[in-house]
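To start, I am sharing the structure in question, which I have written as structure tokens.
As you look at this complex, bear in mind that one protein chain is not there, while each of the others sits in place.
When the chains are written out, they are named A and B in that same order, and each has its own residue count from 1.
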Amino acid sequence: MDIFVTGYGAISCIGLNVQEHFDSLLNEKSGIKKGLHPHSERFLVGEIPLTNQQLIDRFQLKANGSRTGLLACIAAKEAFNGQTEHPELKTGIISGTSVGGMDISEIEYRSFLKEQTHDLSKYKEHLSGNAAEEIANELGIDGFLNTISTACSSAANAIMMGARMMLQGQLDRVVVGGTDALSEFTINGFRSLMIFDENWCRPFDESRKGLNLGEGAGFIVLENSKSLAITKSTPLAKLKGWSNASDAYHQTASSPEGYGATLSITEALKVAKLNPSEIDYINAHGTATPNNDLSESQAIKKVFGDIIPAFSSTKAFTGHTLAASGGIEAVFGILAIQHGYVFANLNHRNVIEETKLMPVTKTMKVDKVRNVLSNSFGFGGNNSTIILGEV
Amino acid sequence: MSDLKETLKSQIIEQLSLEDITPADIQNDAPLFDESGLGLDSIDALEFIVLLETNYGIKISDPSRGKEIFHSIDTLAAFIENNK
Partner (left out) sequence: MKAYIKKIESIGHQDSFQKENCWSSLQILGADTQIIAPDFKEYIPAASLRRFSPVLRIAITAALACKNENAFDAISVGTALGCLKDTEKFLQTFIQSESDTLSPTAFIQSTHNTIAGAISMALGNHAYNMTHTQNSLSFETALIDGLMCVQEGKTNVLVGAADEAIPFLDLLKPALIQSELPLTSGATFMVLSDEKTGKGIIDCSVEFNATNTSKSIEEFLTKNGIEPTQIALTLFAGECPTTIGEKQINYEQYTGLYYSSSAFAVHLANDYNIERGTYTLIVNHQIHNKLGLTLVG
């Protein structure tokens, strides 16, 4: 069965929609800057320069709670692109998040600790599954909903589950992706792990020190042939492969030899029935932590051998958007295929000594991008890979 | 110095939630991050950094120095003495 991608939507510090993202990628314009809020102003982060109310007003959203939910609705709405509920189609929404409504809970809990007052009703926003429900409400969909929370691989896993449900005939059409807002919780969390770079991050660079956090949402719409015949959407790409494997090495670090990553890349290629040589671009997870980039490089070398395709991490553009990253990067993969581009791995000076892999350092037009492989690796050793291809 | 070592042992037990271990169980020269010592891991190394700053006001900004400084109670105590 063919799985067609017929819609895409994204919001992050480099754009409020897909076209703005493409422009930023073409112009090599990163959105990582000093933050705008008390909890982020000391750090370089990928923050969207609009308040919650501005987001609600600009995008005419029904939702008005957690920022995570707002971002999800914006990207999902763009992806769905005016499609509607249809009685003959089984439609679903699968979202990914790690922050959920923590952006609200942390404010109330702080008030509780410091002043012994808090608004109890606000804690309802905390629940991780809310964003999926808000998307459903925004798009007018009454169908299967699910939320996956596997840290940084959440969106990729949501895409994978959507595909599997379609293959099993449980869904004809599904909106899949992920979302996370910046929060004090995650900023402090990554700082406590000492994998947070006070300077602009340097993915796949020998001197890399850690990540810059970002926020955003990225969603795509998957349809089968039956759905396509009814919606008459124009396919942008095909979802060809997917996989999830466990590193089982450490709660936060990846195995140095990239065992779990090798498994997920290999299995995704098998699902897609593709040889490594048929991948024209890898959008790497590339968080710029010492551990991830080495581990991922080892896995890429193991699978691709001597002929490494063009690869880059786009996290020096957007920051690490956690659960949204797989969704936003799927959008980048589709743009690469549509327009025949590979995107820059910004802020790169020297290759990693141990592996010597050279990423693409300038955004450039190429002859063709037939297939894109996108990695998303999360805490707990959760390794996911998706493969997108031309229609 | 030996008072410091005994204090360190109690602080480590508390910071790392080492249930069922008493200060008497920790040898001064035992390699803390080895199975023959306490079998600690990289998360514990980060907790050590917190312990050093909270209790001794010593800040370590490069986590990769951890394994060398925290090798044993002896090396840790020496480091604290030298950086007071």
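FYI, contacts are C-beta pairs under 8 Å (C-beta built on N, C-alpha and C of every residue); 3 or more make two chains touch, one makes a residue touch a chain.
As the structure is a prediction and not an experimental result, all values here were calculated from the model.
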Shown chains that the omitted chain touches within the full complex: A, B
Selected from A:H86, A:R191 or A:K302 as touching the chain missing from the view: A:R191
Absent-chain interface as seen on chain A, which is shown: 98, 100, 106, 109-110, 113-114, 120-121, 123-124, 126-130, 132-133, 136, 142, 144-151, 157, 161, 164-165, 168, 170, 184-185, 188-189, 191-194, 244-252, 259-260, 263, 378-382
Residues belonging to chain B that touch the chain removed from view: 15-20, 39, 41, 43, 46-47, 49-50, 53-54, 59
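The working rule: only the chains that are shown with their structure count from here on.
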In the complex with chain A, residue positions of chain B that touch it: 41-43, 46, 49, 63
Chain A - residues contacting chain B, complex: 192-194, 250-253
